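Have a look at this one before I ask anything.
Apart from one protein chain that is not included, each protein chain of the complex appears where it belongs.
Chains here go by letter, A, B and C, matching the order in which they are written, and residues are numbered from 1 within each.
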Amino acid sequence: MAVRVQAEPFDLGAEAAAFAATLSAGRRDIGAVVTFTGVVRDDTGTLQAMEIEHYPGMTAPAIQAMVDQATARWSLADALVIHRYGPMQPGEVIMMVATAAGHRGDAFAAAEFLMDYLKSRAPFWKKEITEGGAHWVAAKDADEAALDRWKP
Amino acid sequence: MAVRVQAEPFDLGAEAAAFAATLSAGRRDIGAVVTFTGVVRDDTGTLQAMEIEHYPGMTAPAIQAMVDQATARWSLADALVIHRYGPMQPGEVIMMVATAAGHRGDAFAAAEFLMDYLKSRAPFWKKEITEGGAHWVAAKDADEAALDRWKP
Amino acid sequence: MIEVLYFAWVRERIGLPRERITTDAATVADLVAQLRDREERYAMAFADLGALRVAVDQELTDFDAPLKGVREVAFFPPMTGG
Partner (left out) sequence: MIEVLYFAWVRERIGLPRERITTDAATVADLVAQLRDREERYAMAFADLGALRVAVDQELTDFDAPLKGVREVAFFPPMTGG
């Protein structure tokens, strides 16, 4: 159950391989591995850079609390969250969630739960820098609404 | 939109990296990449091998039809399905689905849809070889029921 | 002449993976009835149609599917991939 908050770029393939390698070392109760990777999107072709600010003291503990919640709720063998901060370019990986479980339902649900909570409850703020200037990305109602489905 | 049916083992990390690399080459409308990887599970510690039989003429076209359905239903930038057949050991990767989309909802839904259909509608049959003998894995009611959520 | 294929335990019970069958059966169900009458191993393999699935020309279908013009019929248990 690892949480990493870092400025450095990382590679989806390398992280997925490392996550799977720790799983396959010694245990045979894992049938499903899900990964989600978030990428800097530039729909309009005007984005020069994305910058993510975070709350250093709070970020990793807040994400760890989400992972603990997911672990309590679903039967998970392992979970990983990596989230970057600082400047990044269109096409670069922003963050990644990986889950491993005996069955696919648990792995998918936990990954979606973590994504929904990371979007709206982890202390990150995105700023888009375009030719026209810089602006903070507004929170989406849809992201807030997505949390409703996890209410007990 | 690639479909591969193969006996050869493959590596989750390498396939995920290759999938992401084709995406990041030139396009900037992708914000979400989801992968699902199925692994040979051995809960009881008695499994010696798993063997998967398939229907060569039908398998790849049937999976391609599922990918086409997913593409028609969600806004997908790309999708990949790899499924092995033949003998494999506990801990080995059986199959993988990857989806890429602008938004996470589409990428998750399409990956789960493909998994549910692959489980019950792609012509694969699993045989478990244990010390006690070999037996065909029975289809689960839960897997059949999982298809209901995709009914229009 | 129809190519008939068997997979998984259907193949094992019947004892062969495929065979060519000359038949006047109008539907898959008619073909199954003819196969059942052939030998005990066919009767055993087709004892419970609820436990079987069928593909006609490599498309999943039902037992009442017509066989006119069909080249290939496959019988197998419910799939367990993924």
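Keep this in mind: a contact is a pair of C-beta atoms (placed from the backbone, for glycine too) under 8 Å apart; a residue touches a chain by one contact, two chains touch by 3 or more.
Just so it is clear, the structure is predicted and the values come from calculations on it, not from any experiment.
Chemist: Need the list of shown chains touched by the one chain that isn't shown.
Modeler: Hidden chain, whole complex, touched shown chains: A.
Chemist: Which listed residue, A:Val3, A:Ala16, A:Val67 or A:Met115, touches the chain dropped from view?
Modeler: A:Met115
Chemist: For chain A, enumerate the residues touching the unshown chain of the complex.
Modeler: 38, 52-55, 57-58, 61-62, 83, 94-95, 115, 118-127, 136-139, 143-144
FYI, only the chains that are shown with their structure count from here on.
Chemist: Averaging over Cα atoms per chain, report the distance between chain B and chain C in Å.
Modeler: 26
Chemist: Using mean CA coordinates as chain centres, what's the chain A-chain B distance in Å?
Modeler: Distance between chain centres: 22 Å.
Chemist: Using the touch definition from the top, which residues of chain C touch two or more other chains?
Modeler: Correct list: 82.
Chemist: Going by the touch rule set out above, which residues of chain A reach two or more other chains?
Modeler: 104 - these are the residues of chain A that touch more than one other chain.
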